[in-house]
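Every protein chain of the complex appears in place save one, which is left out.
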Amino acid sequence: MRIGLIGFGKTGKAVASVILQSESFELKWILRRKKLLDHRSAAEVLGIETSSTEGLIYSTSNTNLENLMDTLPVDVIIDFSSGQGIYTYGELAAKRKIKIISAISHYKPKEVAFLHKLAQQTTVFWSPNITLGVNYLMISAKFLKKIAPWVDIEIVEEHFKGKDGISGTALKIAEVLDMDKAKINSIRAGGIVGRHEIIFGFPYQTVRLIHESISREAFGNGVLFVAENLKDKEDGFYNFQDLLLPYFYD
Amino acid sequence: MRIGLIGFGKTGKAVASVILQSESFELKWILRRKKLLDHRSAAEVLGIETSSTEGLIYSTSNTNLENLMDTLPVDVIIDFSSGQGIYTYGELAAKRKIKIISAISHYKPKEVAFLHKLAQQTTVFWSPNITLGVNYLMISAKFLKKIAPWVDIEIVEEHFKGKDGISGTALKIAEVLDMDKAKINSIRAGGIVGRHEIIFGFPYQTVRLIHESISREAFGNGVLFVAENLKDKEDGFYNFQDLLLPYFYD
Amino acid sequence: MRIGLIGFGKTGKAVASVILQSESFELKWILRRKKLLDHRSAAEVLGIETSSTEGLIYSTSNTNLENLMDTLPVDVIIDFSSGQGIYTYGELAAKRKIKIISAISHYKPKEVAFLHKLAQQTTVFWSPNITLGVNYLMISAKFLKKIAPWVDIEIVEEHFKGKDGISGTALKIAEVLDMDKAKINSIRAGGIVGRHEIIFGFPYQTVRLIHESISREAFGNGVLFVAENLKDKEDGFYNFQDLLLPYFYD
Partner (left out) sequence: MRIGLIGFGKTGKAVASVILQSESFELKWILRRKKLLDHRSAAEVLGIETSSTEGLIYSTSNTNLENLMDTLPVDVIIDFSSGQGIYTYGELAAKRKIKIISAISHYKPKEVAFLHKLAQQTTVFWSPNITLGVNYLMISAKFLKKIAPWVDIEIVEEHFKGKDGISGTALKIAEVLDMDKAKINSIRAGGIVGRHEIIFGFPYQTVRLIHESISREAFGNGVLFVAENLKDKEDGFYNFQDLLLPYFYD
């Protein structure tokens, strides 16, 4: 599968590095706002050895994206840029039936509507947290609540000192489980990368579902899982739950 | 729902105590091998206040079970006795369309076959571990393995000092996940009631599913969940997975 | 060592049961407010087999305590009664050089002052939480903070649904570590007996000190540890830290 990546910040780099090391995916190009690193090889910049000479970095202002899409065609575009990135490539991609995978954390309603419009022409996927583990945890937790609607649920989320506010993932879990935000306990200490624990308190037993992040590269693996599972999907709008649920049907 | 309980050992007592405190279930009688406590009220023996005068204890040798079933009819029989218990009540119950819930840990093939034969006449359920949490964990873990078949899985089970051999529940989890027994790590220390942890190691993230037992009464809650979910089930043989899976279909 | 126990509520019973099963301690008598169970054997009431015929239960209103102390002399009195209990036996015990171990959670300043006064005549020990594990945790945590005063510390305390307010033990830990109460996260879910976790967040590593209560009997073991370690102590007032610190001096 041929991939075009939008965004080359910290997470974009981590994702690029996972794609470059995967055998079933080819990173054809990277598009970013900054001109720094223009036309350099992503593999070289990231210190990864690859046989391929592809995967160059392009800056939006120096690049005719339509040209790029036609000379270096891709099957999927992966977006780790910003809430506005979708306007740069959205229509060009949809017209060419390139699938779109967006991992942008926060979209305004206008952008979400735009994604749905694009989904009439191509396959569009959006997930604000694109790690496999967290999405599995959310679905799995939802089922346990369905099984035992009366169970007491609390969330503990741990992150590095200085991270502001409640973690977006914890808020999402609370939303999925229809919980009061007051049941989210936020720990901020040292350099903890990210840890989410959902505690299910039964009268005589306790169930704990825990997700621990080790590094940003987890997003890369999530992306590859999504790309793989989107392969045979028709035009339309998908989220992570749509891709995971079929696995739950025995 | 009217219940007859077979067995009044440590676990039988804990289960009886949960049933007696539930509002939607009625404990009509208890059948046990020992003559001790014959014709005494279970509620009184266990120190539980109930309005009902029912729930007397009967010993197998002093009781005509057929008579008991006809004078104090029940909807479900719950079996926490022994591998042989089923022969005492099985046919009498099946003939009367009384549902059978067996929580016996170890049956020989002959007894399993007998259960299946009874299942042609009535609704029969068997689970060697009848806690809700452990059964949820097993199904949930199975799905994660389906989603990511290449993930590394290890099990840590912790129990009180002196518990012999690998825990049956851990072995069952390993079987369900098609894992090598060598991946089960057994901790024996102090008075730990029972803790099972399934670790899923991904390259850049870790998922942990944990079940902690607080006390034997957890079996009681499991029984009530099973009885509740068996209510509208037709004749046939069921296990815990059969009851939980419908909840996983969104 | 010969023991007299004051109080026979839920915790008092658990403590009595641990003492009765220990080989180096003898439970001579129990004093309680209620007349229920008067003059019955504690071992029998608790269903414990002992060779000794001692350990009868006495009620305060039916008993001349001075007489009891003289006919059935003890080395230590253990108090699991209430904030006022100390006035019943305090002076009688001090006069006879009987050591006093109080495990009362909350004393008013007046009672604390009274304990100190008694400590001029005999050995007096007081700890609001008398489990070995929690007290070890507090001292151990204090040292880590001394080693790394800049470390981020948070506390997570978990208890059964319905427990009111922040746990007294968590508050005590926060006090010992000179922490803001806002750093205590309270989880209330199902039947969790009691769990305290102190998280030390360093920039590139995390240390977690965890205490899990299994049952009330933990207080019994704490009492025996205290009694054992108080054996050769002179008159004076002691707390748990006084007994544990010598072990920390290598």
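Chains: A, B and C, in written order; residue numbering restarts at 1 for each.
Note that in this section a residue touches a chain if its C-beta (ideal position, glycine included) is under 8 Å from a C-beta of that chain, and two chains touch if they have at least 3 such contacts.
Since this is a predicted model, take the numbers as computed values, not measurements.
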Among C:41, C:102 or C:131, residue touching the chain not depicted: C:131
Among B:192, B:210 or B:244, residue touching the chain not depicted: B:192
Residues of chain A (touch criterion as defined above) contacting the omitted chain: 190-193, 214-215
Residues in chain B touching the chain absent from view: 151-154, 156, 158, 160-161, 185-192, 199-206
Hidden partner chain, residues of chain C it touches: 131-133, 136-137, 140, 143-144, 146-148, 200, 202-218, 220-221, 225, 244-245, 247-250
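Just so it is clear, only the chains that are shown with their structure count from here on.
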Distance-maximising chain from chain B - centres being C-alpha averages: A
Shared interface numbering between chain B and chain A [over half = same, under half = different]: same
Geometric centre distance via CA averages, chain C-chain A, whole Å: 52
Between chain B and chain C, centroid-to-centroid distance (C-alpha), Å: 37
Whole-Å gap between the CA centroids of chain A and chain B: 41
Touching two or more other chains - residue numbers and ranges from chain A: 200, 202-206
